[in-house]
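Of the protein chains in this complex, one is absent; all others appear in place.
Moving on, here comes chain A:
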Amino acid sequence: MADAQFGSAAPLPQGGIDDVELYHPHSWLTKYVFSQDAKIIAIQYSMTAMAIGLVALVLSWLVRLQLGFPGLVSFIGPKEYYQLITMHGMIMVIYLLTALFLGGFGNYLIPLMLGARDMVFPYVNMLSYWIYLLAVLVLVASFFAPGGPTGAGWTLYPPQAILSGTPGQEWGIVLMLLSLILFIIGFTMGGVNYVVTVLQARAPGMTLMRMPLTIWGIFTATILALLAFPALFVGAVMMLLDRLLGTSFFMPAIIEAGQRLRYGGGSPILFQHLFWFFGHPEVYIVALPAFGIVSDLISTHARKNIFGYRMMVWAIVAIGALSFVVWAHHMYVSGMNPYFGFFFATTTLVIAIPTAIKVYNWVLTLWRGDIHLTLPMLFAIAFIVTFLNGGLTGLFLGNVVVDVPLSDTMFVVAHFHMVMGVAPILVIFGGIYHWYPKVTGRMLDERLGQLHFWATFLGAYAIFFPMHYLGLMGVPRRYFDIEGLSFATPSVATLNAFVSVVAFLVGAAQIAFLFNLAHSLRHGAPAGGNPWRATTLEWQTPQTPPPHGNWGPALPVVYRWAYDYSVPGAAQDFIPQNQPDIRPDRSPGPVAAPA
């Protein structure tokens, strides 16, 4: 049983697709710009996402500037403040994290880790990126539109999102909705690719239960996204109609500034259901790839198989499935039927079980390992700490009655930043330190990396841990100014100033990272093909960086799962997935390698 699972009992695989079947680019333009190579598309996605993410980072500085030092700068009034938080939140969640994990890591790793030559539909894959870029440009355009970007909050709740009391009512909200619609179209094109490639293009011998967890995470997240984004799409289209054509999907009868508007009969709460039907799975669209990647980082750098692989796979699938029946935990005090609270609190807390299993298994992978504290490992451990912290505060907010005082306070802001801001970003950094050598053939600089790591990890914890306690006091989120509230004591102001200063430092530390990325491209130490002595296929390519088509004349053949580290009796402490000989103590005689 165990052998069938982890060993190499698969029948001898047949050879792969011939190289000639691929479309090969003929000019510089089609090779590097309008490229259909998933690896180039991955880099395009990643660079665009990081560029717009940098904008969001700067916006968060401005937000912290106002919260830490109210009134210090004159160009941030309430209107600008709401625009800042809205754009910051939306960019971070959608245009940075979703795009980077699926479009960036997904495109790079799916074909390579599965032993495929490319995505199944390379042309559609290319379109996916260009539409994403267009979505980003439309979003950026809203900064320059009359009235500025929307300040409706990233949740865009109608009616306020499209009424004149909210900044950006003229153009901002329209461009935001258009940009989201474009993003979803672009994402769908990529998403179809990821799913079909995982299902159809795996190398011979790569059974589903031999896939690295990174792929399981990205695969499941993509399915979630394909099912969840349509809800947002519908919501965005309807709101756009409400705004532009005066329909009333989400608009009841309204008196605005003494004037009766020509709306009536719509339901604001319907939008909230649509939004969170997307919004909650979105958390896992970001988290599941992070779960997968961090599993592989921990396993590789602790030189030990991931503990409980099958449990890990089932936990990913279970979390994915459950994430569609918890959405209304964002709406406990929304005025929906309060009896829903019983159901959604139960489903939400049940999700904690598979999630906890994942945490245990990461930790148990460290147990009796051979832990190398490399940069990817440091980031992985930091992820465990922050994710654990954020996951546990989720038990407060999920447990309906505890959420009542805490909802829409700084506690929520602290919680979701820990769990879906800081934790996944730490994984992204860890992943970049891990795979950069494959992408470029060079190592990132260790000392800059250490500086970047410690500043980011400790800084982020110092920003968001104390913030919970402000929320517990009752400090509301999305408040331009808390001046005048009875609990806005001088000590609260001090804490806010402290948090802001740390936030500036954390932001500044990212310069070390960007510099490292650019500098090491030329000056990094040569990495070789497999610097981490890892088992998975992307480290076994004949060339580094892998060329178009990845594998040269013959596809790799897979004989084992992705986690044969420190196998007793094996000569080295890792056995690549495409290495045929079997662990001597487990099975009789070696299987002959195919020609």
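Before moving on, here are some points about what is shown:
The rule is short, and it goes like this: contacts are C-beta pairs under 8 Å (C-beta built on N, C-alpha and C of every residue); 3 or more make two chains touch, one makes a residue touch a chain; residues count from 1.
What we mean here is this: contacts and distances are computed from a predicted model.
The unshown chain of the complex is recorded in UniProt as "cytochrome-c oxidase", chosen from "Ferredoxin--NADP+ reductase", "Acetolactate synthase small subunit", "cytochrome-c oxidase" or "GMC oxidoreductase". Shown as candidates are A:F480, A:W539 or A:Y559; the residue that touches the absent chain is A:F480.
From the options A:G369, A:G449 or A:G507, the residue with contact to the chain not on display is A:G369. The residue touching the chain not shown here, chosen from A:K304, A:H417 or A:H548, is A:K304. Of the listed residues A:L137, A:L208 or A:L395, the one in contact with the hidden chain in the full complex is A:L395. Against the chain not shown here, chain A presents residues 2, 5-6, 78-79, 82, 151-153, 155, 157, 159-160, 163, 165-167, 252-258, 260, 266-269, 302-305, 307-311, 333-335, 338-339, 341-342, 345-346, 349-350, 352-353, 356-357, 359-361, 363-364, 366-373, 378, 381, 384-385, 388-389, 392-393, 395-396, 399-402, 404-405, 407-409, 458, 461, 465-466, 469-470, 472-474, 476, 478-487, 491-492, 495, 563, 565-568, 573.
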